[in-house]
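Note that this complex is displayed minus one protein chain, with the remaining chains in position.
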């Protein structure tokens, strides 16, 4: 199944890009997407907040394909 | 001793004026000023908040002459 | 209605606090621009707006009467009370007098602080105290006739 991964701020800078299209095995989780990005892009996503389709998500939430999965450093807006 | 009395809103309307110069006996209190106005102007000041020189005051506060004493309906600003 | 005195526009030298009483419209953006400063990260504001309908009745206008010199004195008291409770930047309190129509801003309390919670807490306390302490009265004229709006006696012991 396909998902779109997004990286922001420190993660974007470390990876050198902010958007990655991934092909993943069925029943992959948000954490599985993170593991794959850490391997492929040599980034450390520990401490990341996770979002699926613009909603905050538990790292162990399962995916069904087609989602946009974002990894966010702790937020500092305002 | 002399004091200046001020009336506002409902009290001003009932008395037909908002400023009265009074000559009072020594040791008069704020309440004494009110009693005098009620007699002279036929107004009912019960429920009035009292102010002496722009500060809220206890009705039994003594005066020493020269003050501005105001009688205020309950306030409804904002 | 009562004669309206000339506007009061007072700046406290020690704190930079601003106290305004005027028949002119209150412009929220212009007032906030007088308070905002890079020194303080948070700016909290409250604006009171003339309501219509109010308690189900259409309001045509409200005539605001005030004891102007005492309004400024009491605004200063409010600011002093707020500063006793938190680390604040500039405070602005403004009250409009005269005839206001629905949608007009009648009162403004604007507080700057390095800390957002302090700014908001002080703004909330500032409007609550202003409603209790400022000598202002509303004569409301609407579809059901006209009346003096019931007020608060919390400021001190009444006669």
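Odds and ends about this structure:
When the chains are written out, they are named A, B and C in that same order, and each has its own residue count from 1.
We adopt the following convention: a residue touches a chain if its C-beta (ideal position, glycine included) is under 8 Å from a C-beta of that chain, and two chains touch if they have at least 3 such contacts.
If you're wondering where the values come from, they're calculated on a predicted model, not measured in any experiment.
All shown chains touched by the missing chain in the whole complex, by label: A, C.
Touch with the hidden chain on the side of chain C covers residues 27-30, 32-33, 36-54, 102-103, 105, 114, 116-117, 119-121, 123-124, 127. The chain not shown here touches chain A at positions 6, 8-10, 12, 18, 31, 34, 45-51, 54-59, 70-78.
Just so we're on the same page, only the chains that are shown with their structure count from here on.
Between chain B and chain C the centroid-to-centroid distance comes to 24 Å (mean Cα coordinates, whole Å). With each centre defined as the average position of its C-alpha atoms, the distance from chain A to chain C rounds to 49 Å. For the pair chain A and chain B, the distance between C-alpha centroids works out to 72 Å.
Residue positions of chain B touching 2 or more other chains: there are none.
In chain C, no residue touches two or more other chains.
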